[in-house]
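Single-structure report; data block below.
Every protein chain but one is kept in place in this view of the complex.
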Amino acid sequence: MSVMEQDSAGAPARASLMNDPKVRGYFYQVLLVVLLLTFGYIIVTNTVANLERQNIASGWGFLGNTAGFGIIQSLASYSETSSYGQAIFVGFLNTLLVAVVGIFCATIVGFVVGIARLSNNWVISRLAYCYVELIRNVPLLLQIFFWYFAVLRAVPGKREKWSLFDTFHLNIAGLRGPKPIWEPGAEFIGYALIIAIIATVAVSRWARKRQEETGQQFPMFWTAVGLIVGLPVITYFITGMPMQLEHPNFVETGPRLRQGFELGVGMNLIPEFLALTAALAIYTAAFIAEIVRAGIQAVSHGQTEAAHALGIRQGPTLRLVIIPQAMRVIIPPLTSQYLNLTKNSSLAVAIAFPDLVSVGGTVLNQTGQAIEIIGIWMAVYLSLSLLTSAFMNWYNQRMALVER
Amino acid sequence: MASSQMFQIRTEEAPTLPAPVSTTGVIGWMRQNLFSSIGNTILTVIGILIAYWIIAPFIQFAFIDAVWTGDNREACLPQDGGHSGACWAYVEAYFPQFIYGRYPSVETWRVDIVYALFALLLVPLAIPSVPYKRMNAILFLIVFPIVAYFLLTGLVIGGTVILPIVETAVWGGLLVTLVIAVTGIVASLPLGIALALGRRSQMPIIKLVSIIFIEFWRGVPLITVLFMSSVMLPLFLPEGVTFDKLLRVLIGVTLFSAAYMAEVVRGGLQAIPKGQYEGAMALGLRFWPMMYLIILPQALKLVIPGIVNTFIGLFKDTTLVLIVGMFDLLGQIQSSFTDPTWSTPSQGHTGYLFAAIVFFVFCFGMSRYSIFMENKLHTGHKR
Partner (left out) sequence: MSKKILPLVLGAAMGVAASTAASATTLEDVKAKGFIQCGVSQGLPGFSNPDAQGNWTGLDVDLCRAMAAAVFGDASAVKFTPLSAKERFTALQSGEVDVLSRNTTWTMSRDTQLGLNFAGVNYYDGQGFMVRKDLGVTSALELSGASVCTNTGTTTELNVADYFRANNMPYEIVAFEKADEVVAAYDAGRCDVYTTDASGLYAQRLKLTNPGDHMVLPEIISKEPLGPVVRQGDDEWFNIAKWTLNAMINAEELGVTSENVDEMKSSDNPSIKRMLGVEGAFGESIGLSNDWAYNVLKNVGNYEETFNANVGPDTPLGISRGVNALWSNGGFLYAPPIR
């Protein structure tokens, strides 16, 4: 509406107030504000009246009350005697867990498929194409149901198992594996990991600086692996191995109900989590694959040819020339896919995975505090989305600086 | 050299030899595309294996072992130790429910008419070369919804029943899926345009309100919006006023997709060169005529692929309404699983496969159309 401003500059000075764009602009804005306020007022009065009629006390006091229901998976300590607030927090952590694991898997699968889509190999590129089209055009909820209800029926029942290396076991009750039990002294391993990460960052800065100055490359990747894996491992042995693995216990005798894996021994990824994460990762990966493909195709072919002319082989060309340039195109849509994945994780409610929406829904039901619960949902997802936008802005600025 | 015959001069051109067998035809193509190196060969073999592992069981399930006719579960139970294939007989028996939900069977012709009208109006609208676009658009966007509304819900004028009322509680299946998706997209278009204009406005309050509105709806998952419309919306209304459940969902979906629509339209608005605005202003056009006559026709044409993509997303997202207890196509299929008459081990797989096929056909078709339009529109704006 720059139009109006310019218009006003050229308008005759004594035009009637009605025709002065500035005045009209103010008028519209005031009108909007008044409408909004009226609308808000109506909603608030109605809500207050309704709540009063239904005897629902609004406020956050209910968060301290005892929840009384169980949650199948919790990252924080939780029991039936915990409060509603703790239950919601557990749900929030579960949402984060699904989001992080899902994003990790989706990124890997997405990049592989995206690159496969551009492969010279006809079979591979067709396969990747079919994957993308098939997955993108079927609703996510249907895919979640597929993974949960259809695949669930195909795995062994509770009293049987499929084992991999006798360490990981899959059956209908979930994927079991060894659980690390930390003993005193284990905290040093954590410290070592932190130190290793700091050292890696420092070394990489130094290496980049040296490369820019002298052109000499430094085997950064292997140094990083060595530091991040090596240092904690060395600490582990120095501190006298303060960690043990607790293997899941498969009971084959006794009453039939007790057969199968013992509750609470070893680590268990529940099938709801597996199905949700698999569906989210595979679904989002199809979109990421398209983003990666578009990003790579956005880098002009001359770059590849130039790299080849310099005698750089296919692998390093991709890694050192194409991908870094493609990343600039890839990252912004990629972050919004990450955000989509996080938001889509709320479909957990359909298959009983206790995420934020699912647990919140239960609390809503028990307490009737609809406004507060929905407020919490909205606040959490909005903050995640704002954080992501903030990251994107930061990234775009950084990219702009690097540009020459 | 003095001697005359010490050299040879070729008088006619040598015949062009065909390219080596190894580089042409099927073999050449395979050499180049499948087996150009050891690594590539391995990839090809792995790829073929993966394809086989996926396709073979699928064909086995969906066709070879499938049961095509039958009256109840007996037909679809696995025959002595054999595999159980898809139970298409069950889909056949439930087909009317998947299409109409529990819409009274004597009235389903009304739904058929709506489907037919929808197709009849949409097809010419979608094909760029068919004339009378404006007329068609008005029919589709304004007349059709009104006609469809009365056809579907019923019409009573002054006590005489012209079309018996059919409550939305009995609607279901594909009908609900389409009603939500189409209403969502049609209703969100004007709202989205208004928001997009608001976001580009220079009036700070309007701009702020638009931004907050757009970012709010884009930041939250649809499922919380649906919960909100089913649990919180009744609280906002004065005592005694109630909305139909379907209408509540429609409001939620419309507000949600309006935010996405606004961003799509904004993209189109930004793509219009400044000269167009300036040209319109130079002609003395005010804001709305300028938008209506010059900017929006160009911008909206540009964003047709974006609108179609939003529609695909919305179409897929309609499945979420089953979580708030409505019966869209997927919800209807899921609720049919509990019928003991058809309860077999393959019932669930068959139902989900059917849903997947229906959604895939719709979405894939639309995405092809979107790509087609993109290419078509691209010609005018190639650099």
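Worth a mention:
Which chain is which? They are A and B, in the order written, and residues in each are numbered from 1.
Quick note on the criterion: a contact is a pair of C-beta atoms (placed from the backbone, for glycine too) under 8 Å apart; a residue touches a chain by one contact, two chains touch by 3 or more.
Note that this is a predicted model, so its numbers are computed, not measured.
Of A:Pro184, A:Gly240, A:Pro255 or A:Gly315, it is A:Pro255 that touches the chain left out of the display. Contact with the chain not shown here comes from a single listed residue; of A:Ala224, A:Leu364 or A:Leu384, that residue is A:Leu364. Here one chain is not drawn; of B:Pro124, B:Pro234, B:Gly267 or B:Gly313, the residue touching it is B:Pro234.
The omitted chain makes contact with just one of the residues B:Pro104, B:Pro128, B:Pro204 or B:Gly279: B:Pro104.
Residues of chain A in contact with the chain left out of this view: 32, 35-36, 39, 50, 53-56, 68-72, 80, 149, 152-153, 157-158, 172-173, 255-258, 262-264, 271-272, 349-352, 354, 358, 361-362, 364-366, 368, 370. Contacts to the hidden chain, counted on chain B, fall at residues 97, 102-105, 149, 153, 167-170, 187, 191, 194-195, 198, 209, 213, 230-231, 234-235, 237-245, 247, 250-251, 254-255, 258, 323-325, 334-335, 337-340, 343-345, 348.
Throughout what follows, only the chains that are shown with their structure count from here on.
Note for the complex: chain B touches chain A at residues 33-34, 36, 40, 43-44, 47-48, 50-51, 200-206, 209, 215-216, 218-224, 227-228, 231-232, 234-239, 277, 281, 287, 290, 312, 316-317, 319-320, 322-323, 330, 334, 345, 348-349, 352, 355-356, 359-360, 363-364, 367.
Within the complex formed with chain B, the chain A residues making contact are 1-7, 25, 28-29, 32-33, 36, 43, 46-47, 49-51, 53, 119-124, 127, 133-134, 136-142, 145-146, 149-150, 153, 343-344, 346-347, 349-350, 357, 361, 364, 370-371, 374, 377-378, 381-382, 384-386.
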